[in-house]
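All protein chains of the complex are present and in place, except for one that has been dropped.
Chains here go by letter, A and B, matching the order in which they are written, and residues are numbered from 1 within each.
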Amino acid sequence: MGFERKDLLGTRDLSAIEIRSLLESAESFKEIAERPLKKVPALRGKTVVNLFFEPSTRTRTSFEIAAKRLSADAVNMSVSTSSVVKGESLLDTVDNIQAMAPDIIVVRHKFVGAAHMIAGRVGARVVNAGDGANEHPTQALLDMLTISEHKRLGPGLTVAIIGDIAHSRVARSNIWALTTLGVTVRVCAPPTMLPRELEKIPGLVVCERPEEALAGVDVVMMLRIQLERQDRLLFPSIRDYARIFGLNRQRLDLAAADAIVMHPGPINRGVEITSEVADGSRAVILNQVSNGVALRMAVLFLLGGQSYE
Amino acid sequence: MLQTEENSVCSAQDVAQLLKRMAFEIVERNLVSEKLVLVGILTRGVSLARRLQKIIGETANRDLPLGVLDITLYRDDLSSATHHPVVRKTEIPFSLDGVTVILVDDVLYTGRTVRAALDSLIDFGRPQSIQLAVLVDRGCRELPIAADFVGVSVPASAQDRVMVRVEESDGFDRITVMPRDSTSGE
Partner (left out) sequence: MSSNNSSLLLKNIRLIDAGQNRDEKNLDILLRDGKVAEIAPDISFAADQVIDLDGAWVMPGAIDLHVHLREPGFEYKETILSGARAAVAGGFTSIACMANTRPVNDSAAVTRFILEQARSAPAKVLPIAAISKGMAGEELVEMGDLSAAGAVAFSDDGKTVANSKLLRHALEYASLFNKPLLCHCQDNALFADGVIHEGLISAAHGLPGIPTLAEDIDIARSIMLAEYLKVPIHICHLSTAEGVRLVRSAKDRGVKVTAEATPHHLFLDERAVIDLACGEVLDDSLKPNQLRYNTVTKMSPPLRATTDVSALREALADGTIDVIATDHAPHEATEKAVEYELAPFGVIGLETAVALGLRLINEKVLTPLELTARLSLAPAEILGLDDRGSLAVGMAADLMIVDPELEWTVDPEKFYSKARNTPFAGWRMQGRVVKTIVDGKVVFNL
């Protein structure tokens, strides 16, 4: 019953029961942010290490705040990915950290499988904060927490995810979690950003054009177009992308009348989403952020609150 | 669910009587306190607090605000707990500053639950005073905690389990004592 794993590495292997129990726990943590004293002693004396090999201010800050509100000691480590630069392999770095007996390690890394590698190596509980293009489970869970504030999360619900699906861990984690709960997920991306054979995933509908994906949909999830990608062969220009795939008022009107708009952030105004929509009444982007802290508190509490047998 | 080995100490009627008396005592002790609130400790403490709220509303004509408190995050036994704690929602939709809080729980035993509840309340604000109301005091304190309002004293040894059943969650009202290693019950 509930979440009983050593680590949270992805949403792909989570059962519907595990997902719902995580979301329920997160609900209970929301009100702490409204208290004058935003702290509970639940993880007092526990050490949470944020091991970020990829730069990220928002996710790291979110985990840090979550840990501190649980009275845990949060330690941030920003490490260069290139072992050539720092002269130490991933496993050596991790062994060194484990020697300092952390209770929880939150890992973000440029490459797929890094969190799994670390989880298999250390006794500490591991939370995957993003491994390459593979998974970002806490993001998907906070997205679902946000959706559940407005919609019933289950069969009959439709969610459209639009953007660079191929390189998006947010897309993948959301796809697994949503389809597990019976939600219909429509993905849409330029052909160069749509992985082959994706249509074989049950519960997933692949749409060629955003208009198809948006028709009558309940939830619109826009993904950030990575401006910093070196491989510019993927699409000719930002202008082109914005024109064909950007979420503007007209496209949003195709969705259900009470559809909500989401984005994992940071948003590229005028590229994947217009300011009008991002700041509009249907956007719940800032709720995602505050739910992120509650969700991460729930995850840290469930992992750090008791020893793993 | 029948517990064949348990001894019923108080029936539903007894419970109703106890609550009426406690409500009276609470009102009497706090005649001058203007800011008086009830906070129930999840789960059964909340049901009992609601009943007290109703009785006080009807008999003393006072509408006391009610808060719901989950103390999971303040427990001192989290690391050693073998089961996985379920965190429920705390809802205290009013300020606790300068207020007299009547903290309500079903059974007072070691005192650790109340200790956790006190820590939690104080994190919420600075109450003027906190008074403790429990339906059953079964003794064997491990901390220096005492109740201000007690429904009934049921002295029991560590081998016994004292349970309060309430209609809201169990379908009926009863106070029972049974041996701890009995296979029936939770």
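The rule we apply is simple: contacts are C-beta pairs under 8 Å (C-beta built on N, C-alpha and C of every residue); 3 or more make two chains touch, one makes a residue touch a chain.
Predicted model only: the values in this text are computed from it and were never measured.
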item	value
In the full complex, displayed partners of the excluded chain	A
Chain not shown: contacting residue from A:L8, A:L22, A:I97 or A:A114	A:A114
Per the touch definition above, residue among A:L91, A:I244 or A:L286 touching the missing chain	A:L91
Chain A residues touching the omitted chain (full complex)	12, 83, 89-91, 109, 111-114, 116-117, 120, 132-135, 166-169, 172, 195-198, 200-201
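Here, only the chains that are shown with their structure count from here on.
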item	value
Chain centre separation in whole Å, for chain B relative to chain A (CA means)	40
Chain A - residues contacting chain B, complex	1-4, 25, 27-29, 31, 35-37, 39-42, 70, 298, 301-302, 305-307, 309
Complex interface listing, chain B residues touching chain A	70, 72-74, 78-82, 84-91, 119-120, 123-125
